[in-house]
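The complex appears here minus one protein chain, its other protein chains still in place.
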């Protein structure tokens, strides 16, 4: 059950380690995406973030995203690590690595994964800014929503 | 003259170090591309590669690619490191990092950079495979070729 | 039947608990569990249209029937990934 490719953790994320879980001698391209905590959001001066997850379902959502990507890009290896707990400015909240013999597929699958994480992963961020705090609320998590999935694919082609 | 973002080196490449040259507190997204030496190419069993560069012009070509990307995506920070010399299977030949407040631009600029490197950077690979060796020859390097540049942009949108 | 309800993010804060227990009538669905919370915690009803749910660590529907011992989770709109391109859709 504990696949090193899909993790929710309170430890700092390591791009090289995430990439290593999907690298092999026949892969020519590795594309990674790293989401970092910014010092500004919607005009607010951000102090730090707190990420919360429904951990077992979050890991399952990553596996689901990998399966969706695998239907479209069978040659791609995908890994997703998401951090939880308190994160300071500049720290990585999410790391995605996509490997493939060819670069086009690696880029596409990496982009697809971040779009889908934002749509369906049961993870929430609590923004602490100068003057207050706010729960950021984005998408209603519905993995069966085909329109959302099509929108995610549309970003990748 | 020696900008840490643009390097041609015989030392192993480090994704984290390349990303660090373009990270800042207002950047929310980092996209990287790593090209790895594969064990197979065109049906040949690859043993190792040897990369050769016209180093000063290669570094200038990276600066040029950054300027081209900056015209299209002004918020992006771009770094390109390319390795030369003998590389074993699984080693990184090129690392590109693109940072931006927004993910779409980071993905696009990273993809643009690898397309343009293949088009114009004065770098050559000598493939040593089981049974022989071969110089891989791709594109005639012409940075003024607007058709080539349009083709590179077309991969990113 | 007896179910455990997991709450996250702003729902957790409004309820003052990350987990609550409920005894529901046989034949209850996820919706029954949600409505029991809406009746108790002011503010929950604001989420009736946007909330999603899971049963026993699998995504579910409001119509999913419940059994004794189930773990139900209510998920406010999610915001994983990173802050880039967020447009401040959050509620205070």
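In order of appearance the chains are A, B and C, and numbering begins at 1 in each one.
In this section, a residue touches a chain if its C-beta (ideal position, glycine included) is under 8 Å from a C-beta of that chain, and two chains touch if they have at least 3 such contacts.
Quick caveat, the model's predicted, so the values are computed rather than measured.
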| item | value |
| --- | --- |
| Of B:22, B:79 or B:123, the one touching the omitted chain in the full complex | B:123 |
| Which of B:5, B:38, B:72 or B:102 contacts the chain that the document leaves out | B:38 |
| Footprint left on subunit B by the chain that the document does not show | 35-38, 41-44, 46, 49, 51-54, 56-58, 60, 82, 93-94, 114, 117-127, 132, 134-144 |
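Here is the rule we use: only the chains that are shown with their structure count from here on.
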| item | value |
| --- | --- |
| Highest C-beta pair count, chain pair | A-C |
| Most widely separated chain from subunit C, with each centre as the mean of CA atoms | B |
| Whole-Å gap separating subunit A and subunit B, where each centre is the average of the chain's CA atoms | 24 |
| Between subunit C and subunit B, distance of the C-alpha-averaged centres to the nearest whole Å | 47 |
| Multi-partner residues of subunit A (at least 2 other chains) | 35-38, 114 |
| Multi-chain contact residues (two or more partners), subunit C | 82-84 |
